[in-house]
Each structure stands twice: as structure tokens, then as C-alpha cells.
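Left out: one protein chain. Kept in place: all the others.
So, chain A:
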């Protein structure tokens, strides 16, 4: 990572941690000046950008985030059994406009099942889900057509919303650019790397400007830069009022979310019941 990459990552980190825009600009400009005049590797001078951003936040604080809006997703009492095995028992989650919720838990605890139930792709044995507005869903894998180009995926998704081809292509490319990917070109989905294919998957789910966005571990195969861009994009969408639910097992990201739903069964955690909500106030 060179000095420019380091500064870019720092900028994204400050944005995600909700440092006021003017203060963030000032910090980055100062760091850039220091590096230009003093030289040296930013990793040695300042340390990792995430760590430096953390130190900045401790020092100058953060701007107050926008107040969460009305409830966009309310899942209540979701229970799902596969045969005799109960994977979800009475799981409940409420997400408001402008909030990010993380669904966490051990492997096989029903995270993806919960998300598919919220998306209406699977029926629960009990419980209800209420969604206000348009729903977007990004599966963990699959969900793309092997022999179609990225642009054709955008046209296909766009047509579902009645969007014309040109605007759909432009919107898709712009959304892909947010993840550091230039989506145009004659490359079929099957020829994309795993990470780039996942960017296509994610781009498709955001294309319809959803009010509620459900993401099932969408960052598989992402490199560090893309991963930072991904959370940066989520922060922007949250600030624009989207309610986001992310299935994740990367616990180091939990400080960036507003709500945590832990689906680990009670007997494994010692908690009273799964589906406990917590997280950042």
C-alpha cells in the first residue's frame, strides 16, 4: 500500500467512523503534508490507517449521526425447523431507516435462513416480517448468470423496475465504481474472479435503490481495498436513509453497525434466547 492508498483508506475510515467532513478533510490534508515533507512509509510514520483513524476519533470525537427514521423492517417471532432440527427460534429484529444491523452467529445457526425469510424467499414455521418500501437482496453466492455480461445483468435488473437500458447500465456502472470496479467490457460473469463476481452480485442488489437492503456475507473474495469501499458504501447508504441488514461473521466490524442480532443458540452462549438485539446505541 503506497502513501496515496494509505490516505484513501484513512479517508474512508474517517467517513465510516462518522468524523465530521471538515475535520476529516483537515486530518487527511495534514497527514498528506507530513508525508510529502517528511517522507517515509505511512505505515511506519502513522501506523495502520484503521488504527490512526481510531486515534483521531478518540481525540476529536465524531459528528452526531442522523437520527434513525421510521421502521423499515420488522421481523417478529421467526421460527424455522428443518425436520426435527430447529434452526431459528423466535428470532426478532427491527431495523429503522438509516440503520445497519448485523446478523451474527456460529456456522449453521440460521443466519442465511433468517435473511431469506426476511426477503420472502422462504417461509418460516412461525413469525411475520413487515417491510416498508422496496427490498434488495444479495445472496451469499450465485444469483448471477454465467454467460451474461455485467451490463446485461444491470439491464435485466433495471427492466424489472421499468428502467430503460441506458440508465440501467449507467446506474450499474456507477454503483460498481463505488466498489472500485469498472464494470463495462466484454467479460462474462463466469470469467470474473470470485471477488469481482461478488461485486456484481452486490451491485445488482443496490441497483433498484432499495429502502431495505439484505446482504448475506456479500464480501466473500473481496480484497482489503474493496472491503473498505464496501463498508464505505454501506455507510453512505445508511446516511441516505437505507435500512441495511448484513449477515457477517467478521466481529471486528460490529462497532460500525447500529444493531447486532446474535443467532447463536442459547445453549452455546449461555444467553436466555437467541435473537437478542444489542450493539451500538
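A few notes on this one:
Keep this in mind: a contact is a pair of C-beta atoms (placed from the backbone, for glycine too) under 8 Å apart; a residue touches a chain by one contact, two chains touch by 3 or more; residues count from 1.
Note that in this section contacts and distances are computed from a predicted model.
Entry comment: the absent subunit's protein name, as recorded by UniProt, is "ABC transporter permease", drawn from "Response regulator", "ABC transporter permease", "Monovalent cation/H+ antiporter subunit A" or "Septum site-determining protein MinD". Note on the undisplayed chain: of the listed residues A:139, A:172 or A:218, the one touching it is A:139.
Only one of A:45, A:60 or A:156 touches the absent chain when the whole complex is considered: A:156.
Of A:42, A:98 or A:127, it is A:127 that touches the chain left out of the display.
The missing chain, though absent from the display, is touched by one residue of A:10, A:204, A:247 or A:260; that residue is A:204. In the full complex, chain A contacts the hidden chain through residues 70, 117-124, 127-137, 139, 142-148, 152, 155-157, 159-162, 188, 204-205, 207-208, 211.
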